[in-house]
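Right, I'll just put the structure down here and ask away after.
Removed: one protein chain of the complex. Kept in place: all other protein chains.
Order as written gives the chain letters A, B and C; numbering starts at 1 within each chain.
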Amino acid sequence: MYELGDYGDYITAWCPGCGNHNILKAVKDALFKLQLPPHRALFVSGIGQAAKAPHYINANVFNGLHGRSLPVATGARISNPELTVIVESGDGCHYGEGGNHFLAAIRRNVDITIIVHDNQVYGLTKGQASPTSSEGFITKTQPQGTHNARFNPVQVAVAMKAGFVARGFSGRVEHLSGLIQQGIKHRGLALIDVLQPCVSFNKVNTYGWYNQRCYILSEGYDPTDRNQAMLVSEEWGDRIPLGVIYKNDRPAFEDHFPVMKLGPAAMRPARLDTLKEIMESFS
Amino acid sequence: MYELGDYGDYITAWCPGCGNHNILKAVKDALFKLQLPPHRALFVSGIGQAAKAPHYINANVFNGLHGRSLPVATGARISNPELTVIVESGDGCHYGEGGNHFLAAIRRNVDITIIVHDNQVYGLTKGQASPTSSEGFITKTQPQGTHNARFNPVQVAVAMKAGFVARGFSGRVEHLSGLIQQGIKHRGLALIDVLQPCVSFNKVNTYGWYNQRCYILSEGYDPTDRNQAMLVSEEWGDRIPLGVIYKNDRPAFEDHFPVMKLGPAAMRPARLDTLKEIMESFS
Amino acid sequence: MEKNSLNILIGGEAGQGLVTLSQILTRAIVRAGYHIIVTQSYQSRIRGGHNSYTLRLCPDEIMAPREGLDIVVALNKETVELHSPELKPHGIVVLDEALDIKNADHITVPFNSLTSDKFWNASAVGVVSGILGLDESVVVRTASDFFAKHAPDSTEENIKSLVAGRNWMKGRATGFQKLKQPEPGNGRLMINGNEAIALGALSAGMKAMCFYPMTPATSIAITICEHAEKMGVIAEQAEDEISAINMAIGASFCGSPSLVPTSGGGFSLMAEGLSLAGMTETPVVIALAQRPGPSTGLPTRTEQGDLEFALHAGHGEFPRAVFAPGSVDECFRLTRKAFEIADKFRIPTIIMTDQFLADCYCASDPFTMDELDPINACDPEVSPDEPFLTYRITATGVSPRLFPGLSHECVVAHSAHELVIADSDEHTEKGHLTEDLSVRVRMVDKRNRKNDGLKRHIVDPTFCGNSDPDLLLVCWGSTRGAVHEACDELREMGLRAAYVHLSQVWPIDEDSVAGILRAAKEIVSVESNSTAQFARLLRRETGYRIERNVLRYDGLPMTPEFIIEKIGLGSRNV
Partner (left out) sequence: MEKNSLNILIGGEAGQGLVTLSQILTRAIVRAGYHIIVTQSYQSRIRGGHNSYTLRLCPDEIMAPREGLDIVVALNKETVELHSPELKPHGIVVLDEALDIKNADHITVPFNSLTSDKFWNASAVGVVSGILGLDESVVVRTASDFFAKHAPDSTEENIKSLVAGRNWMKGRATGFQKLKQPEPGNGRLMINGNEAIALGALSAGMKAMCFYPMTPATSIAITICEHAEKMGVIAEQAEDEISAINMAIGASFCGSPSLVPTSGGGFSLMAEGLSLAGMTETPVVIALAQRPGPSTGLPTRTEQGDLEFALHAGHGEFPRAVFAPGSVDECFRLTRKAFEIADKFRIPTIIMTDQFLADCYCASDPFTMDELDPINACDPEVSPDEPFLTYRITATGVSPRLFPGLSHECVVAHSAHELVIADSDEHTEKGHLTEDLSVRVRMVDKRNRKNDGLKRHIVDPTFCGNSDPDLLLVCWGSTRGAVHEACDELREMGLRAAYVHLSQVWPIDEDSVAGILRAAKEIVSVESNSTAQFARLLRRETGYRIERNVLRYDGLPMTPEFIIEKIGLGSRNV
């Protein structure tokens, strides 16, 4: 039996009032509710404010490069299918620098849970537009407002038939914890895009802004209905839906590799006898 | 008045029977029908079999890096909005190595036309699975069949509200030429995914396979209806739709920059007087 | 002996208004005619943490930051604790009386009675400017200018608070020795290295700037973005660094001189693009602002750890030029040079700076910014009747240039209907891909021939001191100021010392550098890295093995004190 406190209690480097604090709370709550042993969890992150999160959780951590958390997480799963691998990083990491890995991870359906701290801005580098920034969002590097269309990660993930697609809000900790728990339990890739106010650099998408708009999908909503999920994932404006928006049960990446059933790679000796036979086929 | 022959007539390095030959024909036909002066066109490509195409066309050419044609094309437009910029490369280039630029170009809505030679395989490197390969596609590097879900570029582009999204087939040259002409005329990004049999490495998606399945969208089909476009772009199996699947009239990237109205960057002197004022603001 | 200068440190948490206070104070000091060197120390976070801004000022020219503090302006307790030990005798601490630090030597200001919380900063400007004896009208004007731009609604209250601080300070005795008044500054700029790079690029006719944010390079991008629209320049934030460099190459190919600012991690991602620029012979300028690595390292600190990487980044062989400015002024001038050389030789060039220089403000005379020579003048040997060949083989290795769709002034005789073909594969003169291996050899030779021309345009090393010194310090890039001042002091101590600084680190002129090294009895390389990369480079290029190094790699800027201490004069006879 693990206590909530076993998942760590650290001083963070985040601004007071930042939405990240609540996401951290939700993550720890989810780990606690799932009673996940800390040493069985691996958190992988990139670089950014969000990406510091794993340092504030008692678990294994690989805090790698900006935008590259998904390949690292995939490699980790290849090596040890017994680890619960959770990726935590920002919108810039996942949808900007790491966009190509986002597409690839969805296609692979690796059994990992991705928690995107989506503050619609590059926080750590002091407030440039991110892929999820609304069109017209003004920053020091976009003084005329960003002219790129807002990236809708949820809708792209649904279009690509990701295994599990959800949206949470850092203002709703308990709901978010529930999403994370479901995501972790889902076999295959789980994407949880979390709306996260950045009190320092995003003066548009504030707590008030989100509170006014966010609503939780009704009990009756069927996330396995993809056409409906496409419509719901389109919603962004006066109303923003929270919850599990889409899911399916595609086979996970891991299911394609018989050897993964045999446990961690580090425990398996090299098959030198087989290799000798292979070598003989060269003669 | 340009003749068809003015657009070039070169010996190619492609296999006999390759679908690329017809795409080349369609491209030249489109240029001819549009009477585009060769020196006003710039073809940008990456690396692969498809990416050799610009060498077989009379036009300006930048044959750059595998997967990186879109940033180069974007830079070209920044410099000279009077050029018609056409990108030609393979499925590997655009949806594999260059996936992140694909997402970004759609979001920017740069006024370029992208012609993807989609043979569902890496041709030049001798037949590995590409992002558009069907699940289970067997190759020397995927001896158990690829386990990645097929990337559906058309659907992702529709989900992202790309300005113009079409699918052509190298077996239908005239239809394809029509799509390319429309794509070039469209203000903003035009994506034309072209089904292209690779006779050397793709023994699944052959001419016969495509001929059996491809149909041209009816006259009455309304490509501005996005919900319908989402459904149509989902079709892939017994029937594969060809034609303009989706379009809209989002402002193009270029519309956000007043300076681009002033013509090619190379013709504009540096504004040193303005700069002196700026410098004075530092004192 | 150290010049008569003062060191003021302003410290507090991120988000406490440190920037406003520092900016106004620094600008007023510059307007008053002082020279300054500013070092900024901050953490990779937005709020909290310990940040500081250290301003060295002097009536005469100075080149480097110094250790030891004369005034500490403490916005929080941590600042007092961390920095009091660095105080010189007679140094003073200015702090709010509420900070509850009992010490008779401190100037505890009752800020809350002078103004409200929000304007604390402005009051502090008043207090410190009073201590320094800055002309009040200069300070008030500077603050008014600042607030008019950044907080127009509260200008009045801010100025009132400033004056309140100033008045409070009036007549209060401090044991503090004021500096002599400087000559008037005559419109000097208060500008840092990155801003100077931005202005340099704009003055060189840059038309496209493509970037992905990365500390400490971002402020180059910010400066350009701020002015892009009115300068008629396109500044585009790319989706990643790979895109940034490829976009810049595309832009340059079509006629926009292009800049790509980045730091180490981003530069790593650009290695393939660099090689592309080399092969397609497309000019592009990269501003590489270094920070301590490897990998993410210390994002907000300084280091010179990427030298060897910058010299060899990118697969295959192609010519390049690498500049390493030693001052804010050189940031401006060498950025222009980087554009000039890139265009003249159709190659990629790199400007290497680092967090210290990037963020280092100084008082600079206004820059001269005449138009550069027209780019890539036509090769007189090539008759305009000949067809245009992107990669025409010439004696210099440089081919005349044309932009797609345009008849360029230099090759005006060529019809605008000529086509421009560029290829990343090995190619013919026309630009089409080829597998003809004899063409390959000619193209390699052509590209390599540019090195001869490049060598004729090398920026001369700066040599300063005794011409056959007992001790020669060698350095490159941002450490020049510290080495200069250290060298001055060593000479004052009686040592026959000199230094040589390279602000172009590639190519290097073997003969002239070897000549300088040969004349020295002992050589010490001074570098902000842990493996003496520059010393290694010099050995490769000249054969001289530099046995001793002063290496700093704790993330802090090089200082004269650090150098002198590491040289360890104690152990030798001077």
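In this section, a contact is a pair of C-beta atoms (placed from the backbone, for glycine too) under 8 Å apart; a residue touches a chain by one contact, two chains touch by 3 or more.
Please read these numbers as outputs of a predicted model, since none were measured by experiment.
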Query: In the intact complex, which of the presented chains make contact with the chain not displayed?
result: A, B, C
- request: Return the single residue from C:F176, C:F309 or C:F463 that touches the missing chain.
  value: C:F309
Field: Among C:E67, C:E226, C:D425 or C:E522, the residue in touch with the chain that has been omitted
entry: C:D425
- request: Name, in rising order, the residues on chain A that touch the hidden chain in the full complex.
  value: 37-40, 42, 44, 47, 52, 55, 58-65, 68, 70-76, 78-80, 82-83, 100-101, 103-104, 257-260, 262, 264-272, 274-276, 278-280, 282-283
- request: In the full complex, which bits of chain C touch the chain not displayed? Write them out.
  value: 43-44, 49, 242, 264-265, 267-269, 271-272, 274-276, 278-280, 290, 292-301, 303, 305-306, 308-309, 311-318, 423-426, 435, 437-438, 440-441, 444-445, 448, 529-531, 533, 536-537, 539-540, 543, 545, 553-556
- line: Where chain B meets the left-out chain, the residues are 13-16, 47, 49, 65-67, 96-97, 99, 122-126, 128-129, 131, 140-144, 146, 200-201
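FYI, only the chains that are shown with their structure count from here on.
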Message: Nearest whole angstrom, what separates the Cα centre of chain A from the Cα centre of chain C?
response: 37
Message: Nearest whole angstrom, what separates the Cα centre of chain A from the Cα centre of chain B?
response: 31
Message: If I count partner chains per residue in chain B, which residues reach a count of at least 2?
response: 100, 103-104
Field: For chain C, residues contacting two or more additional chains
entry: 229, 239-240
